[in-house]
Every structure is written in C-alpha cells, then in structure tokens.
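Every protein chain except one is present and positioned as in the full complex.
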Amino acid sequence: MLVYSYKQNNIEMGGKEMRMQNLFYLLIVGLLTSFMVACSAVDNAANADQPEETEENAVTDNIEGSSEDEGDTIKVGILHSLSGTMAISETSVQQAELLAIKEINENGGVLGKQLEPVIEDGASDWPTFAEKAKKLLQQDNVATIFGGWTSASRKAMLPVVEENNGLLFYPVQYEGMEASPNIFYTGAAPNQQIVPAVNWLLENRGDSFFLLGSDYVFPRTANAAIKAQLNAEGAEIVGEEYTPLGHTDYNTVIAKIKSENPDVIFNTLNGDSNVAFFKQLKDAGVSSENIIVLSVSVAEEEIKGIGADVIEGHLTSWNYYQTTDTPANEEFVANYKAEYGEDAVTADPIEAGYFGVYLWAKAVEKAGTTEVDKVKEAAKGITFEAPNGTVIIDGDNQHVYKTVRIGEVQSDGMISELWHSDEAIKPDPYLKEYEWAKDLSESLAE
Amino acid sequence: MQNTIYQKLLSNKVIFSLIFLILLVAPMLLSDFRLNLLGKFLAFAILAIGLDLLWGGYTGGVLSLGHGIYFGLGAYCMAMYLKLEATGGAIPDFMAWSGMSELPLIWIPFQYPILAILLGVIIPAVVAFFLGYLTFRNRISGVYFTILSQALVIVVVTLFIGSQNLTGGTSGLTNFETLFGFHINASSTQTAFYWITVFILGAVFFFSRMLVKGRFGKVLIGIRDGENRMRFLGYNPSAYKTFIYTLSAAIAGLAGMLFVLQVGIISPTMIGIIPSIEMVLWVALGGGRGTLIGPIIGAVFVNTAKTGFSESYPEYWTYFLGILFVLVVVFLPNGLTGLFEKWNERRKNKNVSNSIRVEKSVS
Amino acid sequence: MSQTVLELKKVLVDFNGFKAINKLYFTVNSNSVHFVIGPNGAGKTTLLDVICGKTKATDGQITLQKQRELTKLREDQIVHQGISRKFQTPSIFQELTVLENLEVAMKQKKNLFSMIKAKWTNEQESRINEMLHLIGLYLAKDQPAGSLAHGQKQWLEIAMVLMQEPDIILLDEPIAGMSKKERNKTGELITKIAKNRAVLIVEHDMDFVKKYADIVSVMHEGQLLFEGTMEQVQSDPKVREVYLGRKVD
Partner (left out) sequence: MISDLSIKKENMGAVNFLLHSGKKGLIGLNEIILTLFNGISLGSILLLIALGLAITFGLMNVINMAHGELIMAGAYITYVIQHIFMDYVPPTQYYDLYFIVSIPVALVVAAGIGVLLEITLIRHLYKRPLDSLLATWGGVGLILQQTARSIFGAPNVGVISPSFLSGGLEVGSLIFPYSRLFILGLAIVCLISIYYYFYRTASGRRVRAVMQNRQMAECLGVSTRKVDMMTFAIGSGFTGVAGCALTLLGAIGPTIGTSYIIDAFMVVVVGGVGALFGAVAGAFGIGIFNTIFEYVTDATIGKVLIFLLIIAFLQWRPSGLVMFRSRSLD
C-alpha cells in the first residue's frame, strides 16, 4: 500500500517541475517506508502460525496471557548479554540454557512439542534488556524468557514481564528484597548464600570483617544485610570499600586493607575487578593464610580468568560447584564438556540457568499448557533433581530451596567443598526470618 | 536571495508533509512494539537535531561526546516523577534498602509533574550553560573540548552510580505505572506518547530551522568557518557557542524525557561514554551538514540497523554494525544525505546554463 | 582637517623575550591614508594585531579618540569601538554567498538575541547593494564566496570591513597577489574610503605606497624609525641604512 502511494507521488512530481532535491526527501520517505515494511514483515513472520489474527489482536492476546502456540514448537526466549562488558559472564549461562533445551528436545520436548529458542542480545545495556524482553513477549510470543545476570538487567525486565504477564527465569544469586509474581529466581537469595557464609566465617575464621564490593546495587544491599548481621553477632567491621565497576587498580584499597588487618575480607566485587583485586592482593604479599577472602561472585569460570595460583586457598559461597557430588551433576558436567569442550567449566549461575529450563519444562508438563498463570500455579512445590541437589520451587516467592556450600579454591581451579547445609534452605528474599534484618525488611514491607 | 544548500533542500513542502504524514499513519500500520521502537528512534532523532546544531552544520568544531549527560538528566527528571507517582508518594524501594526513611531534598520538586517536566529541560540547559560558558570563554575548542566533554561524562556517570540512595545506582529508575493518571504501558498511552514525540520532533525541527534560516544561522556558519574572523567583525563567538550548546542540551533533555516515557527505564548505561559517542554517530552517518533532516535520518537509520541486525544475528550483529560504520565514515564523508547531495550536485551541474560558472568550494 | 584618532603610548609586545613591538609611540590621524612600511620582522603586522586586539599588549596604552583605552577589551568589543581589520590572506566565509558575507559583516547589533530577531530593513538592503556595486560584485552576489577569484575575495573582504562603518580601517597587504589592473582599482577604492576615516595600511609595494600615501611610517625592530611623506622617507639616511644594510662609515 505504502510503497504504491510513494510511487504514485513520484510520478506526480515528475509531471511538475521536478527538482532533484525532491528525491532527497523521497529517500527519507523510502527509508521510513522500508523500515515499516520490514517491521511488518518481521511481525508477520513472527505471527506466521496465527494467520487469521491481526497484529493488534496478537498483542492483546498476549497481554491477556494466552501465549499458546498452535504450531508444533514452543518458542522460548533466551536473553543474555552477548556483547559488551557483561558478555564475559552471561554467554556461558546462555550456553547452559541452550544445552538444557537441546536435552529436553532430544527427549521428546515439552507437551510433545520441540522447544525453539529465540536468542536476543541484551548488549550489557539495561534499556536494551527491557526492549528485547518486550520484543520476545509481544512479537515472538515466547512462552517464557530465560535471561539476565545483573540485578539491573532483572530490574529492567521486571516491569515488562509483569506488564505483558510473561515469565522470566533469572539464574543468578542476587541481593533479595524482591519477589515478582512473573519471575522465577533460580539463583540464591541472600539467606541461601550470604547469611550462611557470614555465620560460617564467624564460627571458623574470625570476627573482624572488611567489606569490599563493586559500587552497585548487589554489593551495597548485601553489605547492608551483612553489617546488620555482624552487629547482631557482635563482630567487628573494620572497613567498607566500594570501587567503580570495571575498576582495575586495587593498590590503594589493598593498602587500606593491610593497615586494618582484618580476619576476613567479604568480597562482593563483580567480574573483571576480581581479577585485578586477587592478582594485586597476591603481589602485595597477602595470601589466604594472612587474610582470607570469601567471594560470592567468583565461581569456577571467574577462577579461570583470575588464575588458580592467584586465588588458591581463598573461599567462596555458592549452592553448586563443578565438584559437587551428585549423580545429576556427573551427567551435567559430562554433557556440558561434550558440548562446549574439555576446557569448559561449570559454575553456579551456569547450573542455575540449566535447571531453570528443566523446572519450567516440568511445570508446563504439569499444567498441560504454556499459559503463564497456569504454569505459575503448577510450578508451586515442583521439585527437580538438579546438579546441586534437589531443588524445590517455593510457592510463596517463586525462589527455590537450595543447599548452601562453602568451598575453597584449589590449585587446579576447582573448588572443594568445606561445608554444606544439612538440607536445602528455604528461600527468604526479604530476610523476614532474621531478627537483625528487621529494619531492612520492614522498610520494604508494603 | 538566500541560496545555500539547506534552504533549497527544505523548499519542497509537499515532500516534507509526506514524511510527517507517514509518521502520523504509522500507528495504524505497526504493531505496538514496533511503534514503540519507532517512537524511541524519533526521540533519539530529536536529540540528533540538537547535536547537529552544535556540530554537524553550525558552530562547527564543537563536537560534544557528552550529550548522554543531558539526555540522561532530562530522562532522570521525568523518571523521578514517574517513580514517585508509582510509589504513591512513598520513598522508592532502592532508597529504603539504602537506609533512607525520608524523601531526599532533591527529589521533592519531582513530585509535581509540570515542575518535573520543566526541570527536565532546565537542568540540562543550566549544566550546559556553565560548562559552555567556562570552556568557550577560555577558548577551549576542537579536540580538547571533545575530550573534556568525555571527562565530564565519567564524572557524572560515576556520581550517578555512586549515589545509589539517590539515583538507584546502576539499575537506574524503572517500574513506572502512571503519568497524569494514565497507565503508562497501555497501548493507547504509548500511541499517545508516539504522537507527542512526532509533534515535538516537528516542533524542534521547525524551531531549529527557523533559528538557523535567518541571519543568525549565517553567523553560526561564519563561526564554524572562521571563528577568529567573526571576532573581528564584532561578534563574540563564545556567546553564540554557549547559546547553541545550551540549546542543544535542552533539546537533549527533552529527548531524554520522551525516551523514558516510551522505554520505561533510564539507567547510567544510557548516559555513559558509549551512548554519547553513538549519538554523534547518528549525526555523522545521517550527514548533510546543517540540513537538520540528516540527523533525523541518521538516528532512525542507525537505530533501525542496530535493532534489525541484533534481532536477526544476535551473536554477530556487532560485526555488521561495525562494518557499516566504517564504510559510511570512510566512503561517505557527508553521511547518507551527503550521498544524495553529491548526486544532486552532479545532476544540477549538468543542467546549469547560467553565465557564471559556480565552482563548489572544498569544504 | 585631520586630528588624532588613535594613539599608542609606550606599547610593548613581548613574545617570550622577543620584543615584537618595543615601547612604541604611534598616532593615527583621521581622513588620511597612513602606510606602515619596514623590513621583515619590523613588527608591522604585530602593530595591527595589537591595535585590533588579536595580540594583547604586554604593556602600554592604546587610546581611541583620546578617551577610550583599548588594551583591556575583547576583539569584538574593539570592533564596536570603530576599528576594523582586514587580514593578509583573504579570510571570507567560503560557504556563504557574497551577499551573505556582507550581511553578516554589516554594522548592526551583533549580540545573540538581536541576531535571532534580525530582519532586513530597506536601508540595509540598499547599503549592501551599493557596496556590491562599489566592489563590482553585484552580479556575483548569490555565488558562494569561495568560488570568487583571488582579487575579488580581497575586495569582498575590504567591503566587509567597510560595511562595519569603522572610524579606523586596518589593512594588511591588501594588494598582495593582485594584477596591475586590480591594484589600481584597489588604490582608488582606498582613496575613496579614506575620505571620512583613517586608513592604516601595512604594505611592501613601494610604488603603491608612493602613489596613495598621505603619510608613511617606517618601522624597525619594533620601533618607529621615521615618519613623514614618501619623499621624506626616501631621502632619509636612517631608512636607507635599514633597508639597504649598514653602510660603511
């Protein structure tokens, strides 16, 4: 239609005194037209299996919650940063999710249908995460999205999935204080990673703490909780430092740490900064025997980038290690290596991404549909033998029960478990169970 | 009498209204999602016009790699109001877990929508005025100004991330609900935002055009081509530069507000070094110095390409975009519109039967 | 009736130890064509620079009409005091048309907001047309200035200077690179414009100086060596010494 009218205009102009610069405007018109034609084409392709529906209807349908596909595949969105600074962490999670989808498809799919991953790049940019999530839900009508890493990316997607009544499986440990009805959190809540780690440290390593973190929401919120906890336990906080994301020179911070000489550094640094911090810490003559560092964002994959010799002997707190001894893990590690090479390592967020796909698939099977509300209902209490042990979805807050494991980095880059909780711990994102966290959780109570 | 390229280019009102016609019928043709994207691109186009005033066509040499700040300031002003409306006057969640119990002073004006919108233009303008006044008065120009503007970006971004209790830190501000009582994500509201964006784009375009069409525009070109000469004609170029810089910052703030309304989130990633350079790329790729329409094309084109590539090839899109940038910059020094002008020029020269032969000066 | 319009007192321009102008006393009178000559490096162009504010005087006073002190003013403020300058290489705006060049140059309020509001008045239009005829570029008024021939550019720039209706005009080698015919035309133009204002010209071409000068100043090593008519200059032994090299005593 539009193309036609554009041509007609062109001819009309030609009849008049046609100035060449008119063409200039036609160029713009052409660009805009082609933009729209291209978009419509993409839209049509996206809705190919619903030919009788118009665009508007498809979208409204989606908002109402019926994203049921009538074809023989079910589309699921995969939304991680494949470019930009966060790609260093997120690509592996994406690979794990694709592996799970592949395995599910090989075993007959879900509801007899194959899963069709729709991959998008969040580009380490939070508005882009929002845009792509919107695209996945509105254009592609995906049944669920697996994605995100940083809290910021989750916060960006949250209003989009809530608005469109979509689903998001978020695979990374985070600071808590959130429970969206449209998000399943397969990573650890603070009480499944940080709180037990602090307890363990107090019992086993000493009571003077130095808190070091990158300057963003997870470390600041996590440290607020840690401080409350330490105060309640009567432990001492000798220092608290935040460095900008991507900070590379830790000399000054290390000088401050050395002058305070704490028993423990509780490390919530993110990504690249960990590499710089540990390398420079070692160069400054601080080893795990002098001051022990417990990290909550350093897993096997990060250790590869840091160098095992540098971080050897320091501690981590997670729910899963590559060395975790379960039958499911043995299979998972083997499959992961078969898919991505002998050098590939698994880690907690990778595993959380992996079993997230299975949890969703199980919920869909149980619900008998991909319809979001029904899947959510069916998901309550679902269990799965994940590589880290048995995980159960908590119906109250859509987080999962997980076992906590404190580990020590070995010279081969693997982490050996020093301690694990007796059972899978119930997720408590708002730390309501803890007396010392009353101020924190109350300030958020709505 | 006035006979420079850009005025000729704008002479045809028919074609011009056609573009706006297309923009106006777009809501009927596009899905909500695509319309929303187009609206976002048009918000970027508004910013690009401001940048073109500063760099592309006028007061040349003033290349700001810091316009992300002004875009961000406008966006944050809008977002702060939206956030407060979403929480119903209570303090936002990120403040609560940063240990604050009362709304901080700088948030108070943003409870009032009209004030928030005004500040969204005024704050970027004031910041730009001070920076512009100082730098241009000291005759810092060219590369130094450019690098300086980058330093400022780092300062602002680091501060925004660092003051998490005030700005939401890296996560920025998101999860809005209503504007003037209208549900912000409703299809009808979004379509309305799209129309508002189109209208503001038109208004900014015509205002800018009016501004540069007259004698004022010639003074700007004079400053671009010979700043010192202008001094000896009795002009004070720093005042003009400061004015245009301030104006373009205000326009960027406007664009930022429209961005937030349509995208529903603002975070420091949108105001950092990378987006700031990207903004300049829109103008450069659009080209057509001083046409004011070039940057609109550039903004829509680059962002369409980016979205298109990344949707079709999520793992390789950066290659395509990178190659596109290199090709356009190297082979089309005047951008996409430059391509057209060149062709236009050639055709015109063939037809020229005037007695005076005009040689195009080397620009 | 000529009277002093511009007076330099003890002006010093020091470029990191090099005294381009060394405690110079200099006066310019109205209604005269005043040439400045001297060997290379004598400080002629610096003299023009320091008057129009391009170079700041290290020390000394420059007084306009016996009252206004210029050394503290910005370039554009000096212009508004009535001093206009033409540079050695034609510096016109290549991408503006001839007419637009004059439009920008013409005497008017040049602050930001007056420019935004600026509209053509009949008087302005007729003045520009007059000027276009004067410099013989009326037919080329809609051409981009960059496409003009070298001589035409020089005239255009002189016209731009005149459009500002200054009391004092500073010209730096206005006839450089011109043909004989163009030189004559330029000379006539200068005589014409000097009728009601002062014209200060730096020039190397002695024939040209001789033909059009009312008064000639000879500069040497940043100081005034001699001042007088061309005949006086030619017969002065000091000048000969400077120009032709030191003679044997």
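As written, the chains take the letters A, B and C, and residue 1 is the first residue of each chain.
Note that contacts are C-beta pairs under 8 Å (C-beta built on N, C-alpha and C of every residue); 3 or more make two chains touch, one makes a residue touch a chain.
Only a predicted model underlies this, so the values are computations on that prediction, with no experimental measurement involved.
S.K.: Going by the stated contact criterion, tell me the shown chains that border the hidden chain.
M.R.: Among the chains that are shown, those touched by the missing chain are A, B.
S.K.: Just to verify: which one of A:Asp140, A:Asp215, A:Glu351 or A:Glu371 makes contact with the chain not shown?
M.R.: A:Asp215
S.K.: Tell me which of A:Asn204, A:Asn231, A:Thr248 or A:Ser416 is the one touching the absent chain.
M.R.: Final answer for the missing-chain contact: A:Thr248.
S.K.: Which of B:Leu24, B:Ile277 or B:Leu339 touches the chain that is not shown?
M.R.: Of the listed residues, the one touching the omitted chain is B:Ile277.
S.K.: May I ask you to list the residues on chain B that touch the chain which is not drawn?
M.R.: Against the missing chain, chain B presents residues 63, 134-135, 138-140, 142-144, 146-148, 150-152, 154-155, 158-159, 161-162, 273, 277-278, 280-281, 284, 316, 318-319, 321-326, 329-330, 333.
S.K.: Need a quick check: the contact residues on chain A for the chain that isn't drawn.
M.R.: Residues touching the hidden chain, for chain A, are 82-85, 87-92, 215, 238-239, 241-244, 246-249, 251-253, 255-256, 259-260, 271-272, 274-276, 279-280, 282-285, 301-302, 304-310.
Going forward, only the chains that are shown with their structure count from here on.
S.K.: Mean of the CA atoms for each chain, then the mean for all of them together: which chain is nearest?
M.R.: B
S.K.: Approximately how many whole Å separate the CA-defined centres of chain B and chain C?
M.R.: A distance of 43 Å separates the two centres.
S.K.: CA centre of chain A versus CA centre of chain B: separation in Å?
M.R.: Computed from C-alpha means, the inter-chain centre distance equals 32 Å.
S.K.: Give every residue of chain C touching chain B within the complex, in rising order.
M.R.: 52, 54, 74-76, 79-80, 84-85, 87, 91-97, 99-100, 103-105, 110-112, 115-116, 118-119, 139-140, 142-144, 146-147, 160, 164
S.K.: Please give the residue numbers of chain A that touch chain B in the complex, ascending.
M.R.: 2, 9, 13, 19-29, 31-33, 35-36, 38-40, 42-43, 55-56, 58-60, 82-83, 119-121, 123-127, 130-131, 134-135, 138-139, 150-152, 155-156, 158-160, 163, 175, 177, 215-217, 220-221, 224, 242, 244-245, 440, 443-444
S.K.: What residues of chain B sit close enough to touch chain C in their complex?
M.R.: Going by the criterion above, the answer is residues 1-4, 211, 214-216, 218-219, 221-222, 225-226, 228-236, 239-240, 243, 356, 358-363.
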